[in-house]
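Every protein chain of the complex appears in place save one, which is left out.
Chain nomenclature is as follows: A and B, assigned in order of appearance, with residue numbering initiated at 1 for each chain independently.
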Amino acid sequence: MANRKLLGLFQEPQQVADAMNELKGSGIPAEDLDIYSGSPFPEGAFGEHEPHHRLYMFPLVGALIGFSLGLLYTAGTQIAYPLVTGGKPLLSIPPMTIIMYENTMLGAIIATVLGVLFESRLPKRSLGLYDERITEGYIGIVVDAPEEKADEAEKLMKAAGAEEVKHES
Amino acid sequence: MAEAAHEMRPIPTHQEVALDVLARFQDLGARYWGWVTVLGFLFVLGIVGFVIRLSAGFDDRSIWGYHVATMSFIVTTFLAMPMISAGLRLTKANWRRPLTRVTENMSITGLLVVLMLLPALAALPPLEGRRNIWFDFPLGAPGVWNVLGFGNLALMGLALLWVLALPDLAAARDHLPPSARQRFIAWASLGWVGHLRQWRVLYAASLVFGGGYLIAYPLVQSLLFADFHAGLMPGLKDAIGPARAVVHGVQGALAMTIVVMYVMRRLGGYERYFSVEQFWALSKPLLAFSLFWFYFWWASFLTFWYGRLPGETDLIRFLVLNSYLGPFIVSLVLNFIVPLVALIWSPVRRSAWGPAFVSAGILVGTFVNEVRIYVSAFSIEDPTLHALDGIPPGQWPEAPDVLIAIGGIAGCVLLFMLVSKIVPVISMWEVGEGLRLTKIRRYLNRQVRVIAKSH
Partner (left out) sequence: MYYRRTLTDAQINRELLHVVFTTPMWWIVLVVSLGLVVAVAVAAVGYMFNQGLGVTGLRQPVFWGFFITNFVFWVGISHAGVMISAILRLSQAEWRRPMVRAAEIMTVFSLMAALTMPLVHAGRAWRIFYWIFPYDWSRGIWPDTRSPLIWDPVAIFTYLISSSLFVYTALIPDLAVIRDRSKGTWRYPMYAILSLGWHGSPHQWKLQGIAGILLSALILPVFVSVHSIVSWDFGVSLVPSWHVTVFAPYFVIGAVHSGVSAVVTLMVIMRKLYHLENYIWEEHIDALARLLIVVATGWFFLFWLDFVFALWTREEQEMVVWNLRLFEAPWGWLFLTFFITSYVIPVPLWLFKRVRRSFTWMLWTSLLVNVGMWLERFLIIVPGLVRKGPLVFDYGSYRPSIIEITIVVGTLALVPFLLLLFSKFFPLIPLWEEKEGQKLIDHIQLGNVKVPALVKEH
């Protein structure tokens, strides 16, 4: 049977924490519950599922790419136009280090930003089930449950104090 | 699982801490005396090495290079440690509390440094005809001013130690059974009872002496660099030198603090005070200062390399690329590459062994680097020249040099162990203050720590 998506909107964080406990208690796995909030809460405040991420790999890969490009740029230009200037030998390491360093850091930073977007699964084409009040201080619980569980989830959220429960149209 | 990760250990009370620290403090068991004996023996060996050097007199300056390198190593590691306490107190870092006293107790090594300074000064050649920072300034330059500078640092450190120890000295006074030690501690506690006015004065004094130490330290490193290195190097104009030495001092202080904490954990059972939090927190500035270490070296290397003035090229050949290439590589690897490669990983920073391993390497690298800087300078025959006359070879240590190095370092540890039986090595009042200002509370579905604003 198909899954149904629900968005319960709450005013108070405590209601959300309670609702999350109830929902998990009713047998909905934590992976199928998500939270939308207008600002970050301490990690695990709602007992939410914490998916894995590999953000730390991105800067390393980016740094490697940046370093290689830097090496290509500095070494390549000197080989392509071999001219000793100011008594500095061709392919001398100290000045090349500077450009390679900058490129390494640039690669790492660009890759980190891309990594943040990728791991956050952004950009998204459409917002889907969402409510504008979330950026005004409301907190939303997104339930992705099979049809038969969805009604129970809606009841649980209402009981915990949800002001409104929206359905995916 | 996920929730359990956010549960926290309960916080002990001030009283529990005080009783535990005082019990350790009171204990003068066989193990303690065993260590003191070993360190005392090593220290005596150092004195033997020193006497051998002294018997040869000061005419041959080059034999004093390792003595100065050892002294500079102590300044760069042990004697730099009170800066950590002073600096962290200024930033109000809460995690500092268990480790401040360790760093303050190390200020006792300032006494040894001042003693080592005297023969080092005697070995310096006259100022006439060579570059120096005294510019024909009379009144006993450089000797008198060096003694004043180093002495000021040592006194500032001892003042910081004493003032901040008063509440704990009072606790020890009240707790220890009567003995000569108890009577001395009672005298040193100056009748502290801890009324509000005394606390206000204590906080103010910690700022004054801490700030004073932070200002005095760069001056001492400047004196050391200018008089014992730059002034002996023909043609050297390296304005970054003192700043580089200060940066190295902070790195050395962080590394030594981490190593001391690690040893105390392993051998003294201090896990509950030096938890991973302290290692984790110190490893971040350690990484930063390891990067700075390289940066400050690189800034002068690149300037000399790029400028390509013959005199400066000879100097970098002497100090970096040729005669002292070996020591330079060792110190580059241990002071920069290993810390960088190891400490960028969060799991390494967030452990006790990781920072301790890196720090041990840094200390070795630091010693080698001090050798490179000071032994090289002392091996120059004629400092009045305008440029190096050929590139002198590197100078290996001889037996007395090794004895002086071992004795100097052992002497510092010995002094620390002795003073730690006068002043408790964990600051009970500071830890207690921190405990009062911390609560574990529920926050929705997890636990958090709540930390109140402190002095």
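Here is the rule we use: a contact is a pair of C-beta atoms (placed from the backbone, for glycine too) under 8 Å apart; a residue touches a chain by one contact, two chains touch by 3 or more.
Worth saying up front: this structure is predicted, and the values here are computed from it rather than measured.
Novice: Which residue, B:26, B:152, B:303 or B:322, contacts the hidden chain when the whole complex is considered?
Specialist: That would be B:303, which touches the missing chain.
Novice: Could I get the residues of chain A that touch the absent chain, sorted low to high?
Specialist: On the side of chain A, residues 34-43, 46, 48, 50-51, 53, 55-56, 59, 73-74, 76-78, 80-81, 83, 85-86, 88, 92, 95-96, 98-99, 101-103, 105-106, 108-110, 112-113, 116-117, 119-120, 122-127, 130, 132, 134-137, 142 touch the unshown chain.
Novice: Name, in rising order, the residues on chain B that touch the hidden chain in the full complex.
Specialist: 6, 91, 131-133, 135, 215, 218, 222, 230, 237-243, 277, 284, 291, 295-296, 299-300, 302-304, 306-307, 309, 436-437, 439, 441, 443, 448-453
Keep this in mind: only the chains that are shown with their structure count from here on.
Novice: If you average the CA atoms of chain A and of chain B, how many Å lie between those two points?
Specialist: Once rounded, the distance between the two centres reads 42 Å.
Novice: Show which residues of chain A lie in contact with chain B when the two form their complex.
Specialist: 13-14, 16-17, 20-21, 30, 41-50, 56, 86-88, 94-95
Novice: Within the complex, which stretch of chain B touches chain A?
Specialist: The touching residues are 2-3, 5-6, 301-302, 305-306, 308, 346, 443-446, 448.
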